[in-house]
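Removed from the display is one protein chain of the complex; every other protein chain stays in position.
Right, chain A next:
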């Protein structure tokens, strides 16, 4: 390979290298691409057999680099990466020398083992293999031999199906790396599972390794030097272990050590007395157990109470599956190729691997049906022999690992049941390709036998939508999935009535999929005639054992239906507003303002659906025109459009809408504040966007040209994105503040955040 001028792998490696370091991609952007499995080209892996792809190890080195925390906005520099690598290589060489050479070899004049007793030189009483002295370096050496034996026992059975790991030299290197790690981390030492974490790292580094004479750029040659594969793999392993090592802890730390380390009041560990323990032992709870419990009993419970209850009822202890999932970072749950893809995203997101816990939750959601329907044994089977997902029939569908990562991120950003419901539907639609995608798009009619998730051809990704209003980001989204395509297909017909129907079914779909509401809402079949809803007053016969009185239930149903109708009308108005063509409107500013309001209203609808308030705030729902625009008018022409908010004081030139019950104009709201307009408690800002801003300034995303950018953020596309699947959301990004999501606006660009439509323009 080294002799040939430019081999395929070398050119692929060069391509990857240039993409990372000379294409001007910011670090954030690189991470983004990695998460979506788009960072590295697959061309380099000449065969589909190899689990890795060219350049992956460079990306990992970049993500996991300890030496220099990269600024998210800056572009990574090869030189600084190289600096760090040089240092870690030196360190590894030193440690290897120090930890693996027998003590006699380390001495300047090594005494031979046989002569030590009679030799009266220096510290030989201490330094001889038979000395019982505590500080005898030989005792450490012998203990090390035992550790090495344990390690090599596992190394020998590392990925037994891969010939690569059967080579003696590779096994030797892996053993050395693990030994050096165990020697430098004496509290944990070597634990089973570490070998399987190291192996993919080593594989990836080795995959990219080039020799001295490789015809690639100088820096690349040094970064991927074949001479330093082991050292680099060690550095990566050491970095990964920073995030994972606590899950390997198996013994109570020495209190003295804890004090030395200034960890505070036993931060990571709890001493508890088992109340009914006959032995009265003070049990130390291993961090892995705590993490597993946290995943199942906090995180999962929060996002999917039903699933949690099912596991709880069966008595599934989270560590039964969690230990393996977490310690190995999912190498047993997915094959090597998929594992590496998953790691791309995990490393890119956060070197501390905090996302791994949410990956676990997302994985639980993926096997939700099996878990809820199954008994203890079948539940365990699903968890311990995690099913490999079906191959998506869609060519442009995201890989299931990508989907998993995005689910994990979404859950992390907004841990609530509706996120989980959305994810369930997406899993159903994208991974479990079944009849429901072939359903005629126009009538997502319910069939009695199909489970709830299976229903949805349309996926109202409400949470996604609300949590990522920065729709400019859609520019770098992967291609559309089925639900979107269906939805868009419908919307693009421009048949307004149809649109309303779609939205309405989406809303009712959504309602049914919010666990809390769905528990008691049994919406009668809402087919294509679901709008208007007057003809749907038939209530199915209730059995006598129904806990609520019939009257109560009917009343409840009535209320819901009324609310549905109101929401539907509001949505109709929103769609109308959003669909208006900018070019055919005289007053573009006013239109934009209305769009802003429409989005406000949409956000309110979301809040209603999430929080299920007792009463609707009409003025927040339909803004200026208070819902007087009947749905029949939806298709009417431009001039007749309701100009809901046009009576606002600063826009006197616009056409007066046929408003019957105008509401008092709310207080003006500052533009910057608009992100928080999504909060339920806040009074509706009528003037969402400042009229002064006028020039479109899209955040640069991937250098797509301006008109394309605008087209993507145009209302019709935006409406479509209501039915989006998460893959189109470019992750990871900090979520904008929402009523339910975490608030972290540190890195959110305000200008993106409050302009989901691209309706606002900037100077």
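Note that a contact is a pair of C-beta atoms (placed from the backbone, for glycine too) under 8 Å apart; a residue touches a chain by one contact, two chains touch by 3 or more; residues count from 1.
Throughout what follows, contacts and distances are computed from a predicted model.
Chemist: Going by UniProt, what is the name of the one chain that was not included in the view, given "Rab small monomeric GTPase", "Family with sequence similarity 71 member F1", "Eukaryotic translation initiation factor 3 subunit I" or "Proteasome subunit beta"?
Modeler: "Rab small monomeric GTPase"
Chemist: Using the touch definition from the top, which of A:133, A:251, A:313 or A:562 touches the missing chain?
Modeler: Of the listed residues, the one touching the omitted chain is A:251.
Chemist: Sort through A:212, A:227 or A:317 and give me the one touching the missing partner chain.
Modeler: Spelled out, the listed residue whose C-beta touches the missing chain is A:317.
Chemist: Just to verify: which one of A:50, A:82, A:285 or A:372 makes contact with the chain not shown?
Modeler: A:285
Chemist: Which positions on chain A touch the chain that was left off?
Modeler: For chain A, the residues touching the absent chain are 150, 153-154, 157-161, 191-193, 195-196, 250-251, 274, 276, 278-279, 283-286, 288-289, 315, 317, 319-324, 327-328, 332, 377, 380, 384.
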